[in-house]
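Take this structure, written in structure tokens, and hold onto it; I'll ask about it next.
All protein chains but one are shown in place.
Moving on to chain A:
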Amino acid sequence: MSLSKKNDILEELRNMYYVSFMSKSWNPSLPNKNGIKLTVEDLIPLILRSVRVQLTMQKLNRVNRLPMLELQSSVRSSLEDLGHHRNMPVIRWVGIALCHILKKNYKGIIVNEESIKRVKAKMGSNPVIFAPSHRSYADFILMSFLCFYYDIEIPVIAAGQDFQSMWVMGRVLRECCAFFIRRTFGGDSLYKAIIAEYVSLLIQFSHTALEFFIEGTRSRSGKSLLPKFGLMSMALEPYFYGKVPDVTIVPINITYERCLEDSLFSRELLGAPKPKESTRLLLRALQVLRENYGRVFVEFGEPISVKKFNSADIQTRDLRVDLNQASSFYKERRYPGPQVSQRVKDLSYSVIREQNRIMTFLPVHIMAVSVSLWLGFDDNVPLEKVETDVKYLRNILAVLGYSVELKDPVEKEIIEALKMYSRVMYLCERERTVKLHYGVASTSGASDHIRSSRLTEQTLTEAYPIVFLQIYANPVCLACIHICILNFVMCTASKVSEYTKDSLFKDYSFFRTLLQVEFVLYMEDTNLIKNDFVNAIDHMCTLNLFFTATTDKEAIDLSNIEALRNRDQEALLLGLLHPFLTGYALILKLIIVMTSEVPDHSEQELRFHLQKKLEDEISIGHFIPKYVLSMDLIINALTAYTMMGALQKWQKGESMMIRPIVSVCRSIQQDLEIRLVRLQYLIEACYQRSSFDQCRKQKFIVCKL
């Protein structure tokens, strides 16, 4: 971003009494000047009267013989239960508490003010959606706080229903403009109608922005989740029906130097169940908040105009026309329909892409890559090695256009970061190496929690810090995914020099398809895939990896390939994919084996089964990254294989059953395994070459001298 003026809010707050800050007179700018203030009280009568809810009630009345009055009062009471309010005194008091907590535990909240100014300048004439990334509970509280700080009307937030049951907190959040929706609607048509109407009315008439998390839930793994389309499609309904001129979507990235929930997430990734949200847990979390949580970086992305997004391709007809020519649009259930669904999908993926494009990378992200890679081979990593790796990666990220907060001297920043993560890793001063603290938990609650995982104590102890680190390494994988894939394809090809642009694209597409769920890679826009591919080659030219820049658009230049090979850099990029590809290959192998005994498994059962089997593999295998135990990875792999037609899913009673299509599985397995052997070889070679022991000795000698 050429325009960036980073501002530390906390710095400013430290210089003033926060009580006086929170009680400042406040004249917020309105994201949609044509709207009005709307709270649940205003919405209830409108929702009750709406065609959508009326029709649904009538149907329930007819089919299920539910009396209308009862239905009406149930609509009313559920709205009273879930709806949002806007209580300024509560907002101010929460703000004061928040100021206190933030000041105590955070080093800085760094906001790119230019990006906010840009967004503010573009707001005003139509409805706005704030779409922040979701990595922590803190996200929406922080968002509202920022809006207060930058004089933007507090957005109405669609929050997950699990927060509602929290004692006091549920109520407080509702006073601060949050409303709650269930994670799934099941078959509850009335509930769906109520929510659809709620969202639609907010978009049409509210003067403030609607905020929701397009990923649907907090990502445990540190990288984006596949977008959910339900809420987005509801929110865009007024646009597609021509009720509003446009909708502006503002992708927002919030990056935590240390995420509040990192240890919880590590445990959940290892298979411990998600604890029920409760105020008790929150208070405990607040107690945890004695540590230093570093900095938070907030960046507002380029606002997306839904109208422009939809008219970018002149050939396609304005979808709104079809919807509006319908004779009875609520009855016919024409919305969203296949075309609108497709647009909503395209749009949602674009939002996620933008959220990632504007992410800020911090020392911890970059060093986590190096540390978690080499700790798979050795029990400690020389600081020097980490430093070289970090420099490499910093350069790569910069070439890819990301903003990286890592100053020279790099060593100092690494040591700073190590301090912040002292719970999982530390610097052995004597050896000048980075080591891990094995073991799982700091508090008794946490150790109880993780024991609910089905893995053995031994495995958990070893895997926990690795998984923890991987959460921080993952965003880097996501950021570099395209060049990672190309690098992998090139490194592991039997004959690199025989690649043509077409064959290279074919292999790139194959691995992109394989990793589409893991790294939210959109597969339905062929132009986008082509673009990503071409850009990745450009980036590799710039990075002097394999390719030489060429003017011929249809060809690739591999003439300098030997001169351009940089084994260390290659190994690092290979390392980024290592856990994922290894995991995916193993999972495929295990499924084929498992299902040769019992052909059908329920999905739920299969996940834990796989995790257990993977644990066995680790205990006998060589250099299998422990992150393959991550439930997230297992679920993603299953989803990806289903999308690729290697697995078949079907509903059996309550549960989802899975069966492999063995022929497809085998063909994928073949492609994958040969390459994986080479990948492991190359990484190992790199490890041998840099021979840590030698490194240590040298350092030792240097120290002595």
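The criterion applied here is as follows: a residue touches a chain if its C-beta (ideal position, glycine included) is under 8 Å from a C-beta of that chain, and two chains touch if they have at least 3 such contacts; residues count from 1.
The working rule: contacts and distances are computed from a predicted model.
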For this session: Out of "IBH1-like N-terminal domain-containing protein", "Alkyl transferase", "Nucleoporin NDC1" or "Alkylglycerone-phosphate synthase", flag the one the UniProt entry gives for the chain missing from this complex.
Result: "Alkylglycerone-phosphate synthase"
Exercise. With respect to the chain omitted from the figure, which of A:P45, A:P67 or A:G242 is a touching residue?
Worked result: A:G242
For this session: Consider the whole complex, including the chain that is not shown, and state which of A:N126, A:T208, A:S221 or A:S690 touches that chain.
Result: A:N126
Problem set entry | Residue of A:R52, A:K120, A:K228 or A:R320 in touch with the missing chain, whole complex considered | A:R320
Exercise. For chain A, which residues reach the chain that was dropped from this view?
Worked result: 34, 125-126, 204, 241-246, 307, 318, 320-321, 324-325
